[in-house]
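These notes concern the structure reproduced below.
Missing here: one protein chain of the complex. Every other protein chain is in place.
The letters A, B and C name the chains in turn, as written, and every chain counts its residues from 1.
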């Protein structure tokens, strides 16, 4: 059997990422590759859809189908794609600016909709690609190019928002703990519905506050919480609030989640894209007859 | 002193609202007029900015300054306006589609920013003006024009989202209880920062489920909760989750809220709009000298 | 007996006045008459005047008539606002209940007060006053009652035989009352018999939706908006039968982007909206252009700018549809003129989108999208499915693991083969950033130029099968009329009258808006003494396209209308006469 086993190398391509050395996004890339391999997926079964940002480049660094879209719209692309072809494993990804600033609306509504996708946000609490402005995740007082006197906006709590929006799967990883991240992504992909995964992915170039060390000191793995039950939405919310959003691991999963696709009236298991385009003459005539 | 007292009639104009008889929005209009009067405001001190929808028409039915903008963007207009003239009382308003579908992103970021505005969402859990499609507030299974077999998306919990976004004032009213609503709006306007107010405002024409009676049965006024403390964010979140978002009254208020305007470095108490446009020659020359 | 007749029903919005109009029109359609309707309504739910003007004829009609033969009024406001439109000898039928009266200065018009409400009450429900009103029309026009029986049964059959019976009684009573009042049928309201053929009766939006289904679209993502919502609402009802679905998105950006995502996945998917939605889609349309992802987008034009006149007729998005989005992409814009063309063009749009791998915008206007009209049979066999270089159902040849598929291969026609996700040997990358042949970001100058050239090459020489509709009987006409979208019928009627006065007029209707079919249009412009571009906007957008692409600026004149109402034949006729007079042609 060993020769059949997919390894993460199957998901590597020959592009050298243009991320800065040490960027947290390398770990996210590696974790995605390993998760895909662990799930026994083949490259053509997967599509990685990404937004614009340093993080958004990820779709070009992985050997799967990839769509690098517009800023903030990865989830809209991904949802359309999944509706077209529900056999695909669709992973959307991007930065915290992409997903929580310009794209926040789609994030919330994708969560509500619960289409079977996995969404990975590389949360570095800053805008990397545009060279270091504040992001909705930047802490109050955080000094950046755009907030030289410190940010004066309250940072978003994306996972609390996700729970409030009715998320059925909420998890958080950290680039320093690739094993945990792999497990989270695997679980997210297996989850029947929308999996919301926030990853602390340090920007070593522009964010000198929320560094690897800083995160290491601040994260609270769910395992450290006695008897943590990831099936209780209210408790999950409480735990997030109490840890100021620093909880990592699988924070909440609805065991009864039914994906959007499975709720659509008349929607088939056979992907749309494999169904015939042409109507039968009789079908057409029946439709038209309604107008006579 | 009586002759000086402002009455809500000051805020009435001569337009007959084109809302359906019985629409919940009439009560919101009346409550706004009474709240303004109770606060001793005069019409020119107030600007009502609204979105597009049945509810959005409200800016035309009140005798104050009014700006009826584009669908979903009332808050962006309102924030710009307030920055221009912080002496104004700015109230933004619109429907649940306006604020929680197309405009949700602005809602969240306005909350984070905490500019001193009051935002009133007339939440009828449906799209009124476009004749009865599902809204992000529609319950699962809710049948509308756009969901004849029932909605299959999980409804948004706007006030939980608001708390997760760092709201400093969160309240909920109901068109049947105008007195409560007046009190909420007054408190919201007095609150130094962003006041998020959701109002159950039934659509008598298209929503035959979430009717006045339905709400009457389901709302949970905060007063009915023993020892409810509106200053505890976590408790407020819990109470919202436990009541499935049906809590009414002032649900949370941060007593230490400092408005965005008061945090902006160098921002004056004198409104921008009253400051001179022209630079002094010396100021200009100092700026330019930096480039030599 | 008359060949045609114009009927209008009016009342307060939200009071169910759609019913009598629909019933009247459907019954007459069943009798084989041709119909053309236009609804006047406001951006509010209840209250405010609304009306439905329907033209009935024994011959095809594609325009409103200038005047009105019969006005059915459910309130005094309806009479006050519309009575002036009645021809000499026209009739107002109104509910006796509120003592209807004709306004001052309305000349030779007859008012018949029919006790709509009391008859309905006698029959058990005031709701039936609508039926009494229909009956009054039946009496006035001396119509057979059978088709009404049929439609009433379809409408209320589920509620039981008594309900049907009651409603039919209401119709009979209304008819009887009017017959008695008139003392016998008036010849001027009796239509010549129709051919009795069953024809389709639908609005443009329904035809667009049918076209999409016929083309194999099984996914629509959309956000509600007037006057586009019916497309989505129809598909929501129908698509589940075919395994498809509609997602009502959070906004139009999500809608179009989802449609792009689904097309990337290999499905045929689309969105539809009106001006405000299209404006929001601007960035995404550029993404489709840059990534060469097919996508179809319907723009049902309404009164602009901004929220504008959401329920009114206009044709003012032409420029925006051609030029919107930053940078330069290939894009196709087509504009059907009739409901039939809505169907065929919509189906064709999906072919074009896939053949050229570009966004295709199907442009309609409110009158076309919402006007209900008699429609010639829609021909199943005319709907082709052509997917161009789509490889989704092809077995791709094996290749080395990292030898990515050249999704953007530089080809002679600029179009590259297109595998879809899921295919084993089709892996490639797609990006809105400039990219190389396998879709990887590339900033190189040479690659950039090649890729821009490739993309723009795709539509060089592009030509629809029918880029313009031509009615050009004259070799050397006095005037060429040029129109777009719903104006075809009204221009033709104006031309009939002009021809009757000796004017030689040709007429083309622009269906291929972009790329502009200059070579097709030019000969007609050249041959004409004068050109009159008829369009519903204030800045003569279509005329400017002519000037830009064809020239002959000095020949080109405009008839513009931008008050929210569709053209009437008389308006074009008279303004054209004015323009022609200045040229001393008449």
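In the analysis below, a residue touches a chain if its C-beta (ideal position, glycine included) is under 8 Å from a C-beta of that chain, and two chains touch if they have at least 3 such contacts.
The structure presented is a predicted model; accordingly, all values stated were derived computationally and were not measured.
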Displayed chains contacted by the hidden chain, counting the whole assembly: A, B, C
Hidden-chain contact residue, picked from the options C:283, C:365 or C:437: C:283
From B:24, B:53, B:69 or B:188, residue that would touch the chain that is not displayed: B:69
For subunit C, residues in touch with the removed chain: 42-43, 274-276, 278-280, 282-283, 286-287, 289-291, 299, 301, 303-312, 314, 316-317, 319-320, 322-329, 431-434, 441, 443, 445-446, 448-449, 452-453, 456, 537-539, 544, 547-548, 551, 553, 562-565
Touch list for subunit B against the chain that is not drawn: 10, 13-15, 42-45, 47, 49, 52, 57, 59-60, 63-70, 73, 76-85, 87-88, 105-106, 108-109, 113, 264-268, 270, 272-273, 275-279, 281, 283-285, 287-288, 291-292
Touch residues of subunit A, complete complex, unshown partner: 18-21, 52, 54, 70-72, 101-102, 104, 127-131, 133-134, 136, 145-149, 205-206
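Criterion: only the chains that are shown with their structure count from here on.
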Subunit A-subunit C separation of Cα centroids, rounded to whole Å: 41
Chain centre separation (subunit A, subunit B; CA means) in Å: 31
Separation of subunit B from subunit C, taking each centre as the mean of its C-alpha atoms, in whole Å: 38
Multi-partner residues of subunit C (at least 2 other chains): 240, 250-251
Touching two or more other chains - residues of subunit A: 105, 108-109, 113, 264-265
